[in-house]
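All protein chains but one are shown in place.
This part shows chain A:
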């Protein structure tokens, strides 16, 4: 019943028949299916964080600090708003590119290139976390921003900032560790022996998700 070639019914009926067939709903490995479902759940976590941030931004009576001012750097006498954040965003999006290439080489079973690109991705992620640490230090030490208050305006600015970027930063840090472990296993030939590089793609899914979340944080927290 399962080994005969599948007869494809056209149209919506075919989609239904395919999806409600026995054994599995999606032709993907278990780990990949589970990662997708986890990311859906994680999406709800970040949505709740961002919605809550918007809510307290509306409920507070104090003025909201101007993010273009707060997150500006002075380079060679020029005052450039959001410079560091722009660089961080570039770094993270670049890391998505290297991750996608790693997945591609994983499909071709190119052990060395896959591992190299994954380590590069992890390094870019580490770079992102490093810049975030710089950003936090600057805010805390130089500007006097605290989770419970700041000199520029509403206390919720600092609360939301540290909570949301902190939670995202923990995701990135976890991702760096995750990618490093997988990359090490790629290099050691673990997946060659296992016969599949699917874990590389699963790790890639997670990494792209963390990048995507950053885009939303960037848009809703820094640009708004």
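Everything that follows uses one rule, which is that contacts are C-beta pairs under 8 Å (C-beta built on N, C-alpha and C of every residue); 3 or more make two chains touch, one makes a residue touch a chain; residues count from 1.
One rule holds for everything that comes next: contacts and distances are computed from a predicted model.
This complex has a chain not shown, and the name its UniProt record holds, of "Formate dehydrogenase", "Cytochrome c oxidase subunit 1", "Glutamate synthase (NADPH/NADH) small chain" or "Ferrous iron transport protein A", is "Cytochrome c oxidase subunit 1".
Among A:37, A:133 or A:223, only A:37 touches the chain that is left out of the view. Among the residues A:155, A:181 or A:205, only A:155 touches the chain that is left out of the figure. Looking at chain A, the residues touching the absent chain are 1-2, 19-31, 33-34, 37-38, 40-42, 44-45, 47-49, 52, 55-56, 58-62, 147-148, 154-156, 158-159, 163, 167.
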